[in-house]
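Structure provided below as structure tokens; questions to follow.
Missing here: one protein chain of the complex. Every other protein chain is in place.
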Amino acid sequence: MFTSNPFADLTVFLPPFAMQAFIVLMIIAVAIGTVLDMLHKSSAKFFALHVAKSNAAATRYLSGAETATLAVKTVAIEVAAAGEFCNPQRRISHLLMFYGFLFYLITTVAMIFGYPTHAMPTPVVLPVLWNIGVIMILIGGYWFFFLLRVNVVHDGQPVFRLVLADLFIVTLLGSVTFALIWEFVQTSGNLAATKITFGLYVFFTTLLFGSVRWSKFAHMFFKPVVAFQRRVDEARGVSSLPAPATRNNRS
Amino acid sequence: MGLFTRRKTVFVDSDVLVIGGGMAGCGATYEARYWGRDLNIVCVEKANIERSGAVAQGLYAINTYMGMQWDENQPEDHVRYARNDLMGLVREDLGYDIARHVDSCVHMFEEWGLPMMRNPETGRYQREGKWQIMIHGESYKPIVAEAARKAATKVYNRIMVTHLLMDKTKAGRVAGAVGFNVRTGDFYVFRATAVIVTAGGASHIFQPRSVGEGMGRTWYAPWSSASAYALPILVGAKMMQMENRIVLTRFKDGYGPVGAYFLHLKTYTENAYGNEYESNWYESTKEIVGDYIDHQPVPTCLRNHAFLEETKAGRGPIRMVTKEAFKDPHLETVGWENFLGMTIAQAVVWASQNIDPKHTNPELTTSEPYVMGSHATCSGAWASGPEDCAPAEYQWGYNRMMTVDGLFGAGDTIGGAAHKFSSGSFAEGRIAAKAAVNYVNDQGNDQPQVSETEYEDLKKAVFQPLENYTIGRNEIVAGTVSPSYLLPLHGLQRLEKIMDEYVGGIGSHYTTNEPLLTRGLELLDMLREDLNFLGAEDLHQLQRAWELKHRLIASESVTHHTMFRKETRWPGYYYRADHPKLDDTNWHCFTLSRFDRESGNWKMEKAPVYHIID
Partner (left out) sequence: MPTFVYMASCDGCGECVDICPSDIMHIDPTYRRAYNIEPNFCWECYACVKACPQNAIDVRGYADFAPLGHSVRVLREPDKGLISWKIKFRDGREKNFESPIRTTPWGSIKSPSAYEMPGPDAFKTQELAHEPEALNIEKLPALTPISLNQGVV
């Protein structure tokens, strides 16, 4: 199961073009959702105002090299290493989901566009990475959902009382869980069951990418930008926080 | 609670149960372990002991320290000081007891890591005033909480205790408590041999000066919800001096502390026209209280009285003159850090209004009344005193035990010992704990037993507001207005208005009389009935609902006591317009009350004031 391209098997009941069109539609949905969210909240305007205020209050200026270094640091620390999480368990669960999602997405696109049918044999690495990605998301995601959500762990909410903030994780888990189930069911050869589980996979995937306007999905685009600006602010002396204390009090 | 989750009942057994993890509670927990090495010691707190209670933001001074090691003060002197400040009416035995132990508490704090300021010349603790020493106390509470955590068998955070439980085998003996987990909604039944109540006194029973967001900026912590009083009152413990509410003169709006300013910065007050004003009121004050006005230092309430009279005469705002003192950079730092380590909000107020005391003399104001046992006032439970110096009438058992067997108290909870402050509350917690351990050891196999009927009934009552809301909510479309339930905030604001208008709040110039008090009781009666219809949307609102219920019981007690004492003993704290003078002939005594929950009646009586120190 883990070594064969599950999307190629779809051609039994689905033309390859359908999945390719679906992927394009989902990309558009994410873009539109993100833009609609930003327009609705005027968040771009807010951010522009913040940058202007920061520029005006800056006590020193950064060179191109310094700015580039900060950008690299942001990518390396905040993005690649999930450095914004102070809780180590949340950080690990996020990294599992983040890199799992990357593996899963990239290999999905590669398989659907590069190897849509069994005419060309799919390199084993693609379905293997696809499955690894799926499993990473499932581990990180269910761990987060059941044991790490702050509203459950710290705020006493029951696990299954869902709030709007859960929209992203629930649709993500739904999508990826049914991806795995569909892949497994498909290998049994039962066409009806395959269609049902595939249908559920598509349903949750559509919800996931279609609900970007209302979910926390778009935060994955906003957060690196905000993190970079925060580094810039700090480097330019624009902060209302006191500087770290200099004397050592240990007697 | 979710669709598929059932509310659990959790049983917690202990030998000593400490209710409330503030200064007194942490002191009690520590001391209980010292004497009860093998005992099961549980501390339960509705918030998180790391920052709970009045010392959440820290303190800049420890206001009760004798300095016996340097012959600075003796405990008898402190009793005289507190007695003088309270116009003669204190439990001298309790006060002496705290004063003789408080120095060891302070030395323990220093050993634990509390940064003490030192006088550069003498090397001693830096005095702020005769009784006060200065500290860098931002982490005072976390340090003390660490000691409690090391001592306790277990600390339960986020559990609000709502009621005490009585022994079903022996009348008049406590057996534990019940409460609920503010996060999970589980019901908790604490079964204990000895119970030490170290909960908070009463803020938010009188209407505060700010009523919007600013409602949160009470002088005393908004989470002091009078549990210290409600818990004992409901099981029939006698209370004392509940009429003795305190009014504070502090910096405007932020209620920032003035102690360091007066004592260390040597600032003084003046009226709006730059004139000294206290002497204006000497004669008229003497007519009310007689020779008490001649005592030195002038009692706090009498200084308030002059302040109030001056502002009533239209010569406010009263300001504190700081411009001179703030020229000294050291004093300027002290002036600001005084707030940052204790009442940060005052720094925020001044920053927001561009007030720099170097250039502006800031305004003062008087607060709404508070009822508590640990400050320049001593309302609280009537407790048995120390065996070696309490008069016979003040002793019936173990030290700091109330008139209910096995029920101990410390801090705000216990009346009669004024000017405890943080260190004295901690000391009293320790005193109560040693006594409680002795009580536990003496019970032997005669353990109190909780009644299943009692706690099952209480369980229903505890969660009733949640049900009221869920069911009643079906009647209306949306919003806060329902004909069948009240939100906790509604009840609180009604309570505060009643107390303000009828029991001597700021809106009535702290003045009341018997007709007003009678009407006030009628309105409180109706409010108490209405509190059966509190509607709590979630567990946080349920906590607010029970805080309100505790506040109401305390308010009823305050009102009964205020009605009973037919004199004006503390002008500046409150006035009985129908008995406008101090009356030592008839009222040089304590007022005691006992609430009987079967009949719903309050029984008032007088108790003699024994002066054991000259």
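Each chain gets a letter, A and B, in the order it is written, and its residues are counted from 1.
Definition applied: a contact is a pair of C-beta atoms (placed from the backbone, for glycine too) under 8 Å apart; a residue touches a chain by one contact, two chains touch by 3 or more.
Predicted, not measured: the structure shown is a model, and the values here were computed from it.
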item: Left-out chain, listing which of the shown chains it touches; value: A, B
item: Among B:G123, B:G212, B:G274 or B:G600, the residue in touch with the chain that has been omitted; value: B:G212
item: Sole contact to the chain not displayed, among B:V44, B:I318 or B:A347; value: B:A347
item: Selected from B:H101, B:H264, B:H305 or B:R400 as touching the chain missing from the view; value: B:H101
item: In chain A, positions touching the absent partner; value: 84-87, 90, 149-151, 153-155, 157, 163-165, 216, 226, 230, 240-251
item: Touching residues (missing chain, whole complex) on chain B; value: 30-31, 33-35, 37, 46-48, 50-53, 56-57, 68-69, 74-76, 83, 88, 96-97, 100-101, 103-104, 107-108, 112-115, 136, 138-139, 143, 146-147, 150-151, 158, 182, 210-218, 221-223, 253, 333, 336-337, 340-341, 344-345, 347-354, 356, 386-389, 391, 427, 430-431, 434, 437-438, 441, 540, 543, 584, 588, 608-614
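Criterion: only the chains that are shown with their structure count from here on.
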item: Whole-Å gap separating chain A and chain B, where each centre is the average of the chain's CA atoms; value: 51
item: Residue ranges of chain A touching chain B (in the complex, touch as defined); value: 154-156, 158-161, 249
item: Complex contacts: residues of chain B adjacent to chain A; value: 1-5, 115, 181-185, 539
